[in-house]
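Left out: one protein chain. Kept in place: all the others.
We just call them A and B in the order they show up, numbering each chain from 1.
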Amino acid sequence: MRKPNDLNYLLFIFPALLYVGYFSFYPAARAVYLSFQTPHSHFVLVNYKSLLYYGLSSAVLNTVALTVGALLIQLAIGLGAASILLREFRGKRVFSALVIIPMGVATVVAAVTFSFIFPPPPGGYANALLELLHLPQFNWYANTLASLFTVMVADSWKNTPIVTLILLAGMSGVSPDLYRAAEIDGAGALRRFIHITLPNIRGSIAVALIIRGVSEFNIFALPLVLVGYRIPLLTTLTYEFYSSASIGDYYYSLASATILLAFVAAFILVVLKLGGGRR
Amino acid sequence: MTTIQRVLVYAGAAVVTAYFLYPLYVLLLVGFAPVQYTLDKIYPAQFTMHYTLANLVTALTSYGFIDPLVKSLKTAFLVGGLSVALGFPAGYGLSRVSKKVSSAASTTLFVVNMMPAIVIAIPISTQFVRLGLYGSFVGVGLAQELVALPLATFIIYGTFQAIPRELEYQARIDGAGVGRTMLGVLAPLAKPGIAAAFLLSWMLSWDEFTFAILLSPVHPTIPILIYHNIQRGNLLASTAFALFLTLPVVAITIMLQKYLKGEYLSGGVKG
Partner (left out) sequence: MTYKLELTKVSKSYGDKKVIDDLSLGIEPGEFFVVLGPSGEGKSTLLKLIAGIEQPDSGRILVNGVDVTSQPPNKRNIAMVFQSYALYPNMTVRGNISFPLRMHGASKDTIRGKVESVSKLLKIDSVLESPVSKISGGQQQRVALARALVRDPSVFLLDEPLSNLDARVRLSARAELKRIQRELNQTFVYVTHDQKEAASLADRVGVLHGGKFECVSRYQDMYEAPLTKWLGDFLGDFPMNFIPINSGSGDGAVEAGFRPEWVKVGSEGFHAEVEAIESSGGLYYLFCVTHEGPRVVIRDSVRREVGEEIRFKPVKQLTFRNGMLVQTPGEKLSEPSSRA
């Protein structure tokens, strides 16, 4: 039963909900609706069929590969950084401030910077480092996989801090007694990590994966600057159609946006399922 | 900690620090060193003693920087203001309704946060053309607010949850109406959270790329100006703009450290 009190307080939330309804849910629904139209006809799949011809499947494949790879990198570094932040050591305050700095750096700035570090061959700052160490040079864009990896590294630089903070929140919640008990039982640091830390922060890992996963699907500025339209992703493909002057392309962009939305929606459903279980 | 563990912690911290700081170092190097030591070299030096302000001065004076700066500022303040105007009542309301209602509302906001900007921007662009908002800072701000509002609301919500309800009751009993209770008693207590929500929203807008390029490509904000200059090959100019864009935001980020918590970042998921 809802108390009448709730209704009064709902009035305070209402403007925000109205706002997101009008500017988020309504346009999203419109995008889906319009994607099944052309300037001349209604409820047709022609936009989607044309997309297939224009490389939709490789865009989907690339997007999924990029998402998985970037998540793995961010999780690995995030776990390491969070484990470090959990301990007391000299310089911890400085370190914890450093760790969040990339969060404040605009994506497009990260893109500029990494275009200096990983420019198309020859040279660049990364290759200059390799040369200093007398290691072989590397073409960061030799093939699709290499290009995607370059984007992943740049993206992880910007986004590992969020993952770190979420994992740190989870790790701080694990009782130190558990570690002490395990230590007394003779478990080494690695074993403690595998048998105590990981199972206890499962929830936080899931949250980090979900939040970052959705954002990875939406990754846009970085690939746009680093690889342009050469390696299509769902976002850059959509944008390519959108920024072309043709009205037919506008409808293609809606169809491709709808597919992106479908992926994100699937992800969100997983979130709500998981979230619902925990509440 | 044993010595080995200590060494491992410091080594790990060093590696992570290097990964996080090296790109910023490169940006500063390109920004402040003469171009013959940086971008003109195939293998640029990792370190140089030659510094100049010429790159910055040239970029900021001769690449039409003022209009984008003004636009970015106007948009960011609009987004910050909207976040407080909508997020303050919403955060307050969320902290006062029953658990069921609040988790439904925060789930909605969380879903909004996850909506792809590009999906929303494409249909909105045609509507904005009709409304005369396409290309204006108001249009960009209204769209960017979608990114900022959920986070701002969660921060303010958290702040209000920490304020005992009895203070509000007390104010009402002491004779304050609803408005005076909000503005005279609650707002001062929620000030740090409101400030954080404003700054964070300001910063999200200042950095935002997708809505800005889709809804105002011709009259750009600074991030779009940076992108345009990369495309035209004006790398030094885009570096200068990038530095200009980054420095205030890094300062705000460090200031807001306390609010950049896992709880807020994960929003509604943890409920």
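Methods note: a contact is a pair of C-beta atoms (placed from the backbone, for glycine too) under 8 Å apart; a residue touches a chain by one contact, two chains touch by 3 or more.
Note that the structure is predicted; figures quoted are calculated from it, not measured.
Novice: Looking at the whole complex, which of B:Val70, B:Leu167 or B:Leu247 touches the chain that is not displayed?
Specialist: Missing-chain contact among the listed residues: B:Leu167.
Novice: Specify the residue from the set B:Ala85, B:Val138 or B:Ala176 that touches the hidden chain.
Specialist: For the chain that is not drawn, the touching residue is B:Ala176.
Novice: Would you write out the residues of subunit B that touch the absent chain, in ascending order?
Specialist: 164, 166-167, 169-177, 180, 185, 188-189
Everything that follows uses one rule, which is that only the chains that are shown with their structure count from here on.
Novice: Could you put a whole-Å number on the gap between the CA centroids of subunit A and subunit B?
Specialist: For subunit A versus subunit B, the centre distance works out to 16 Å.
Novice: Over in the complex, which subunit B residues touch subunit A? Could you list them?
Specialist: Against subunit A, subunit B makes touches at 1, 5-6, 9-10, 12-13, 16-17, 19-24, 26-27, 30, 38-39, 41-46, 86-87, 89-90, 92-94, 96-98, 101, 103, 105, 107-112, 114-125, 127, 142-143, 145-146, 149-150, 153, 203, 206-210, 214, 217, 223-224, 226-227, 230, 235, 238-239, 242, 245-246, 249-250, 252-254, 257, 260-263, 265-271.
Novice: Which positions of subunit A touch subunit B when the two form their complex?
Specialist: Interface residues on the subunit A side: 2-3, 6, 9-13, 15-17, 19-20, 23-25, 27-28, 30-31, 34, 77, 80-81, 83-84, 87, 89, 91, 95-117, 122-125, 127-129, 131-132, 157, 160-162, 165-170, 189, 203-204, 207-208, 210-211, 214, 217-218, 220-221, 224-225, 235, 238-239, 242-243, 250, 253-254, 257-258, 260-261, 264, 267-268, 271-272, 274-275, 278-279.
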